[in-house]
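Have a look at this one.
With one protein chain withheld, the remaining protein chains of the complex are depicted in position.
Read from first to last, the chains carry the letters A and B; within each, the first residue is number 1.
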Amino acid sequence: MTAVLEVQDLGVSFGGIRAVDGVSFSAARNAITTVIGPNGAGKSTLFNLISGRIRPRRGRVLLDGVDRTGAPPHLMQRAGLGRSFQITNLFFELTVHENLRLAAQRLEPADRLWQPVGRSARAAARVQELIARFQLGAKVSELAGALSHGEQRRLEIAVALAAQPSVLLLDEPTQGMSHADTADTAALIRTLAQDVTILLIEHDIGLVMDISDRIVVMHQGRKLTDGTPAEVRADPAVKSAYFGDA
Amino acid sequence: MRNITASPASSAPAAAPAAIPVRDQLGLQMRASHVLMAVFVVAAVAFAAIGAAIGDTFFLRLATEALIFAGFALSVDILLGFTGLLSLGHALYFGFGAYVSALVLKETPSFWLAIGAVLASSLVAGFITGLVANRVRGVYFALVTFGLAQVVAKAVYNTRELGASDGLIGVPIVPINLGVGTLMSNAPAAFFLFTLGFVVVLYLIAAYLLETPFGRILVALRANESRVPFLGYSTRSARLAAYVLASVIAALSGALYPMLRGFVSPELLFFSTSGNAVITVVVGGVGTLAGAFYGSIILTVLKSVIGTMTEHHLIVIGLLFIGTVIFLPKGLMGVVRPWVMRLLGRRAS
Partner (left out) sequence: MTAFLDYFQFVLAPQMITGLSLGVAVVLVALGLTIIFGLLDVINMAHGEFYAVGAYLALSLGFAGVSFWLLLIIVPAVMLPLGYIVERGLIQRVFNKPDRHVTTLLLTFGLGLVVEDVLKVIFGGNTQRPPTPISGAIDIMGVLLPNYRLFLILFGLAVIAAVALVVNRTRLGAVVRAAAFDRNMAASLGVPVSQVYAGTFAFGVALAGLAGVLLAPVFSVFPTMGRDFIFLAFTVVIVGGMGSIMGTVVAGLLLTQVQALSSLIVSPVWSDPILFSIMVLMLVVRPQGLFGRLGHA
């Protein structure tokens, strides 16, 4: 299986602290790769480095074999990267429909930018698809800020997915969700992986073990190990990082 | 361990389910603004008819000036109400347009030449200064635009070739050739109607652009700028484009000023002009476009009425403004528009 996303020796420091320190791994096509680690391990910073929000001090990010290191977020998006946020980052004062439409607009050719919104038929069709897939039909005309937490988290994923990225970064998608919602979301992510390569950050170990193809364990900015869920579960270094003496 | 067997329903595109009806909230808002503008235009035309019938000059010219400043306020609303940028120095472009227009008209009293010159030069000026101003956002952006206008205003004030503190006087009467006929800039009712048409065209251009995906990106900037790059758009480019658009519209409005008054002066660049536009937009209704027009009329009427009683109209206007910011932050049209939207919505269903 080919690697769609490859991270090589990625590193960045903030005021003397090595937030991410020489991390390397690859995410295979249409696989679910999950990044786990205790709080402060550098997982969200890793996502910020990959998605272009922060510029890495060293290392490389390759998307589909092309070096995209240091590209700003909007160019990463255009290269095929989609990303959701740990703290819900929607357009709260706009409707669910508009949130999706904005994200789906990227599917249209550039000159559509200057034509009336109604002409963007492809984006409109994509919005309908997303509404159906993420079961947002009932709330489509509501403001995103009026949704329940679980619905907002779902919308987060939908917005990240709207422009049909080849790689989807999901940052704690089930954060704050109930058990039922978490299980539904896990199932959703599994179906998404058929079309998209997924890189996931998650804290719910049950979910992680259940749906991941590969797990990358981070600790204090470095990669501790990576492997299949079975390998990681058996690794003593992982156990001590989470529970013990590290 | 992942479940490899995929259920067929999710892998093949389902036979298209019945499309969920979506209500484009922003589109509805814009249509409501159009209704409010239509009401405004009808009232304005009626006003002109009455004014012409009774042979009035003063009120027609006052109203024309209000329309010119409404066009300027429109540009401020594009920035503040849609892109979320507060510019405290936008009079820079209004004054720029006025001065360029005056300079051209004094050489050749040709309306289209003046407008063309203002259009071209303001595009360039807006772009260059926009590059500087848009390196920062929020409060810093407000202060940079403030400073920029201060500096240029002082420079103009001290430049003899531009008339220094007296400004440029002696702008001739301009014949405006519309193809189907010609009107003179000193004909009160005719020029009023022409200005009305001119600023309405500016409104329509702004409204059109704001209802394109480009315009929706501006709205997205105001709603949550941090997410916009992850949609695939450069926020710097979007903000710059909005800024240039606003600068051009401000300049084109300013271009009409010397045609009405026969002179231009550095006051047009001062902070008070920028401030007045912001007050107009906030009182009229920020983010409604139509609010710029209603606000300008309200402010003009207030200033005239209070001006007859005392020269301290700033206290009243300032208090009104403070009251609006605290108690009616959406402005007048911000309150009226939802009613119109409900009416329109009911008609559609």
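As a convention for this text, a residue touches a chain if its C-beta (ideal position, glycine included) is under 8 Å from a C-beta of that chain, and two chains touch if they have at least 3 such contacts.
These numbers come from a predicted model, not from an experiment.
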{"item": "Contact list for the unshown chain, restricted to visible chains", "value": "B"}
{"item": "Selected from B:30, B:73, B:86 or B:176 as touching the chain missing from the view", "value": "B:86"}
{"item": "Residue of B:69, B:96, B:111 or B:146 in touch with the missing chain, whole complex considered", "value": "B:146"}
{"item": "Given B:132, B:184, B:301 or B:335, the one touching the chain that is not displayed", "value": "B:132"}
{"item": "Option touching the unshown chain, where B:176, B:317 or B:333 are the choices", "value": "B:317"}
{"item": "Subunit B, residues in touch with the chain not shown (by the definition above)", "value": "80, 84, 86, 88, 132, 135-136, 138-140, 142-144, 146-148, 150-151, 154-155, 158, 271, 275, 278-279, 282, 312, 314-315, 317-319, 321-322, 325-326, 329"}
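Just so it is clear, only the chains that are shown with their structure count from here on.
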{"item": "Contacting residues of subunit B [partner subunit A, same complex]", "value": "1-3, 6-7, 10-11, 14, 16-17, 19-20, 22-27, 208-209, 211-214, 216-217, 219-220, 223-224, 226-235"}
{"item": "Parts of subunit A lying in touch with subunit B, wherever the complex brings them together", "value": "32, 51-52, 72-74, 77-78, 82-83, 85, 89-95, 97-98, 101-103, 105-106, 108, 112-118, 120, 127-128, 131-132, 137, 140-141, 160, 163, 190-191, 193-194, 209-213, 229"}
